[in-house]
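Only one protein chain is missing; all other protein chains are in place.
Let's turn to chain A:
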């Protein structure tokens, strides 16, 4: 069976005709199968939604109880029959509850990996390699200049800065879902046990992580704190908030940003970041290329990001590869509107 008869890009997203569903649809559809809880992948208004418990919970937190007509929970490793295909979920290591979706029809297996990373993350189940015939990969960091290194070293850099500037506050911009909790967990692993402060926008999702048994230590809201009391502390906030009115409550803040984009200086400077922390929830170049090779897939479909370079690399390794024209996905850190932080939170 030709893989295109199983999965095909359509206006609403990746469509599985024989299974009668879409994966991470960007428009309301009858049946949606969702990889993870980030807002560009998990949208409201679908008829039925199949996803992990965590992903469904996150959608509920964001959109309210009635975000979909009906929902169905699937566990990692569990296989479900949908129409003429079998669907199986595997951990993607991207954020809590994130999954790769293996779609098998007859003897052809396609893995839609969603967003994934093969690096250590104490806040989610590690990435699992799934052998397949066609591997659909993201390419957010699909250039050989993106090599993220060890996130623990970046956290050391942050702690060194806190030690050097004890009278200043450290404001760490991090995406509210996933990155923020990972940075907190890494800080705890590095032995930092002081209270960590949170921007109001990330309180709900962070306490959800804690409710799922992820140890994050003592967390406090930054709101209502006296300016002087925030000297020497670390606060996590959505990236846009670190350069807005909200940031004025902090004493001479050092603006940090935890993102894979921080690898490129011009990119970090553009955003007025003083302390770039290269911590990414996406696979870096080495992660992408190693994973692609290890799946054993003979055909690679490349979605959102730097498709050109990754397609070129696949072809140079003798793999069949093509960019997949899907719109509506992007780096979540960038899709946040710059004004989100202007309302007091």
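Quick note on the criterion: a contact is a pair of C-beta atoms (placed from the backbone, for glycine too) under 8 Å apart; a residue touches a chain by one contact, two chains touch by 3 or more; residues count from 1.
Methods note: contacts and distances are computed from a predicted model.
Choosing from "Succinate dehydrogenase iron-sulfur subunit", "DNA ligase (ATP)", "Electron transfer flavoprotein beta subunit" or "Phosphate ABC transporter substrate-binding protein (PhoT family)", the protein name stored in UniProt for the chain missing from the display reads "DNA ligase (ATP)". Only one of A:143, A:162 or A:292 touches the absent chain when the whole complex is considered: A:143.
Considering A:21, A:89, A:116 or A:313, the position touching the chain not shown turns out to be A:313 (whole complex). The omitted chain makes contact with just one of the residues A:203, A:274 or A:299: A:274. Only one residue from A:71, A:140, A:255 or A:303 touches the chain missing from this view: A:255. Interface residues of chain A facing the missing partner chain: 143-147, 149, 164-165, 243-248, 252, 255, 263-266, 268-269, 272-276, 306, 308-309, 312-313, 316, 338, 342.
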